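In this view, the complex is presented without one of its protein chains, the others remaining in place.
Letters A, B and C mark the chains in the order given here, with residues in each chain numbered from 1 onward.
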Amino acid sequence: MALDEGKDVKGGHDAREYDHQGPFRHVGTRPDRPDGVDKVTGRAHFGADAYAPGMLHAAILRSPHAHARILKIDTSRAEALEGVKAVVTRADFAEGLEGEDWNILENIMAGEKALYDGHAVAAVAATSKFIARDALALIEVEYEILPHVTDVDEAMQPGAPVIREGAAEPGLPEGMHPNVVRYHESGHGDVEAGFAEADLVIQRHFATEATHQGYIEPHACLAQMGPDGRGDLWCTTQGHWNVQKLCASLLGVEASAIRVTASEIGGGFGGKTTVFIEPVAMALARKSGRPVKLVMSREEVFRASGPTSSASMDVRIGMKKDGTMTAAEGTFRLQGGAFPYAPMEFTAMCAFACYDLKHVRQRGFDVMTNRPKQAAYRAPGSPMAAFAVESVVDELCQKLGLDPIEVRLKNAAREGTRASYGPTYPRIGLVETLEAARAHPHYSAPLGPNQGRGIACGFWFNYGGETSVTLALSMDGTVQIAVGTPDIGGSRASMALMAAEELGIPYEDIRVTIADTASLGFNEISHGSRVTYASGLAVIKAARDAKRKLIARAADKWGIDPEAVEWRDGAAWPAGDNAGSFEPLTIREICAEMGATGGPIAGHYEATPEGAGVSFATHIVDAELDPETGKVTILRYTVVQDAGKAVHPSYVEGQFQGGAAQGIGWALNEEYIYGEDGRLQNPGFLDYRIPVASDLPMIDTVIVEVPNPGHPYGVRGVGETSICPPLAAVANAVSNAAGVRLRQLPMRPARILEALEAQTDGEG
Amino acid sequence: MSMVHVSARVNGDPVEFLCDSRETLLDVLRDRLALTGAKEGCGTGDCGACSVIFNGRLVASCLVLGAEAEGAEIETIEGMADGEKLHPLQQKIIAHAALQCGICTPGILIAAKALLAKNPDPDEETIRYWLAGNLCRCTGYDKIIRAIQDAAAEMREEA
Amino acid sequence: MAKVKVHLWSALRAHADGAETVEVEARTIGQMLDALRARYPGLAPALDAGVSVSIDGRIIAASLTEPVAPEQEIWLMQRLKGG
Partner (left out) sequence: MQYLKPASFEEAVAMAGEAHGDVRFLAGGTDLLVRMRMGAVPDVLIDLKHIPGVYDIERTENGGWRIGVAVPGAELTEHAGLRADWPGVVEAVGLIGSTQVQGRATPVGNLANASPAADSVPALIAAGAEVEVLGPGGRRRVAVGDIPAGPGRTRLAQGEVISALYLPPRAAHGGDAYQRFIPRTEMDIAVVGCAVSLSRDGNVITEARVALGAMAPTALMVEEAASALVGTTLGEEALEALSEAASAAGRPIDDKRGTAKFRRHVAGVLARRVALVAYERAGDAK
């Protein structure tokens, strides 16, 4: 029995986990991260850094067509090439899969049709990279090219090419094109009645293009599988248990047959929450009987991993002259590539989540197109919603002559507000972020010519999920923690801080390891801003479990009740005078004797914490427009976000800054560009333009701490919310600088010039 | 296959290897010399994760052939620390939390070292433009710039 | 067993005779979802695809054993995930 108090393990009847308001000794400090030296010396091993004796190199053949029936694949010439050890096609994977497992299999290796430019159709393992590459050229694929569609609105039109018949879920509105596969509707009140109360109602159309997570490390793995059907997989992933589950399903073996070890991960942002190449490498390893290394090129990452959805949106908001929002409604159409599950329900649910609205309605459509299967990207679905909604709010403020922060404060959701997606909010921190933004010097700083300021709010849910942690004590009293969530952004440091806090020992005495799938219970993926929340909660609970055991040893030794022993400063102390007079027993002393006093000591946590609090942010940005070229420069940026409790403030700031930077890229320059032929035009960092160092200013941060009741220290997830406001904030700033609203992303220079021109023409 | 024999110096040590004429210096460092600190983020010179110093110049090792390394002096991230003593840039990158995932970090460090060798007191704009070829997707660059400035200040004091 | 009142998101209501809320007997989320399936088989595909549940504003992403009680505000939500 890991924990003796059942209600402590899960939410239980009382979900109020928040029990430590400080003061803290470790939490809130900024020590060096435990893996810092590994990361600055090149010693850290990422996905592509693994090698094995006898290793083969693999390469994947990909469809050059956006939509084509695969009539024939002849691999015989490739197989005959010297050095080629295995060739696989769809026939080498499991049959009879259903649901999302089938979708994922279909995505990683095409079946009857190639569904997008870059779709995998076969793979080769050979004794060198060059032979593998040469072998691809020898595989003959006969395609029947089909009409394609890559645009979300076009894909919904009558007559659009059908990606897959029968993919739609039941319950869709009548008359939908078969490419529309899911539908969401939610809200409350009577929006028409609400609009009737408004002094001004604005309805606008918005569009955003698909972007890519843009992690710098391409997908990479090293697979081994013996004739006994047992295998090992090393890969870069946000969630190795999920990789294990999916590989087992796609290969038709049991989960326990595959041990997955997560490498250091070179960025994910949601894009490494699923599989792309791992089952292919495993299939090649199984067929060849040799270790197989498979690394995506950057071009493959863009063409065939999971970018985000593009969106077409209509938003309508009513406001009174005093700034009161009376009603809001929105329609959000997202394409998620050639498969279902574009995150349109999150777009819909997040859209108006910042506001206290009596009348609100949102609809979402999930649309299939000939593009790669979308994957999660940092608060999936939410940033585009904020772009549309916060743009309309800004325009209403402008037209009514109202201050954008005051208006947002007036309408802000707070504890007790009925959320636009249904439930009533518990304690949340939106108002606090708005107040901090209003008080920030940035908000009142003067602006120059051709400069504009934008503000916007954003919302994301956050997530708990299955979590297992083991905290093992060494004979010398130092601590080894095994967690199951890959460290993407410094989470080892926050885990060690929380354990140090609980155990009262030095931060340096704690080593945090990311365990493989065979060494720890199941862990949900590092996504949904859950790591510091869920693994953190698990570390705290595991430390408390260990502490109880340490206390019991001291109590035994002293011959008193464990209740009469308390733990502080890394030692057991008699609790009060009645407990007796004993010298404190340090963790070091107890551990030195643990073998002889009852055996090894470890703390555990295995449960699904369900108290991830929602999170809000407010961003301020100043932009300068070159009116002659349409080029935008970001001059100043401030992120204000509720972190609940910042465990390692530097890494919290880092999440704020990183989300803002990605959002700026999405707003200004990043986009998937498809040609008439349905092929991706810009599959590289040259023309897929993520922000470079010289594109950005310093990014100021303000950490607001409104504790989350669902975590012992009040921690909220912080990783995702930071990308929600920037699209809107930058668009508002540019619109204010340009004097014309920009409603389509990215705001590339030519698009801004066209908007300026249209405005001049309109006036003339 | 046409293998090329190459002798060079990496981090001061003599090395010898045979490589395929098509292999890049990055391939050679990683696959033949087991120096995996330089990373391949793009293979086309757009991301800087494979940065090394080649005959005194900062280069993308994915844009140099292994065969071109004959007689070359190459510095990689593995040679940056002096034994157990980290270079000030390495210390400051850790101290400022100027990394999240760490995949771009070796390239950033090598590029920053090359910058400080040329300009011991670079201003923010100089650092930003110098590092424009080193993509970082996690940090928004803010803490990286601060760490480099801090390291530069410390190195100026020590000098 | 006590009755709990469950709020449905709009798109679900078509499968529940248009009702915005449905009362079912349940002590846990799992029992609640089973009761909904039994009463309105049309809801099953959506529930099987995965739902999260909000209890008094606290979002339960996955747990079926989480207790529910009559005085609580309970909402079905589409299954959460993140990036």
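Note that in this section a residue touches a chain if its C-beta (ideal position, glycine included) is under 8 Å from a C-beta of that chain, and two chains touch if they have at least 3 such contacts.
All values reported here derive from a predicted model rather than from experimental measurement.
The undisplayed chain touches these shown chains across the complete complex, A, B. In the complete complex, the residue from A:R204, A:K320 or A:K631 that touches the missing chain is A:K631.
Even with one chain removed from view, subunit A keeps its contact list with that chain: residues 133, 297, 299, 628-629, 631, 668-669, 673, 681-682, 685-687, 689, 691-692, 694-695, 748-750, 753. As for the chain not pictured, it touches subunit B at residues 2, 4, 21-22, 24, 43-46, 48, 51, 54, 57-60, 62-65, 67-68, 111, 114-115, 129-134.
Following the convention adopted for this analysis, only the chains that are shown with their structure count from here on.
Contacts between chains trace an open chain of neighbours here, each touching only the next in line.
Centre-to-centre separation between subunit B and subunit C, using Cα means, comes to 54 Å.
A separation of 29 Å divides the Cα centre of subunit A from that of subunit B.
Across the assembly, subunit B contributes no residue that touches 2 or more other chains. On the subunit B side of its complex with subunit A, the touching residues are 1, 20, 22, 27, 30-31, 34-44, 46-47, 49, 76-78, 80-81, 86, 90, 93-97, 99-106, 109, 124-125, 127-129, 131-145. Within the complex, the subunit A residues that touch subunit C are 10-13, 15, 169-171, 183-187, 213, 269-271, 273, 343, 345-346, 349, 361, 375-380, 419, 421-426, 460-466, 527-530, 608, 610-612, 614, 709-710, 717, 720.
Remark: subunit C residues 7, 9-11, 14-15, 42, 45-46, 49, 54-63, 65-67, 73, 75, 77-78, 80-83 touch subunit A in the complex.
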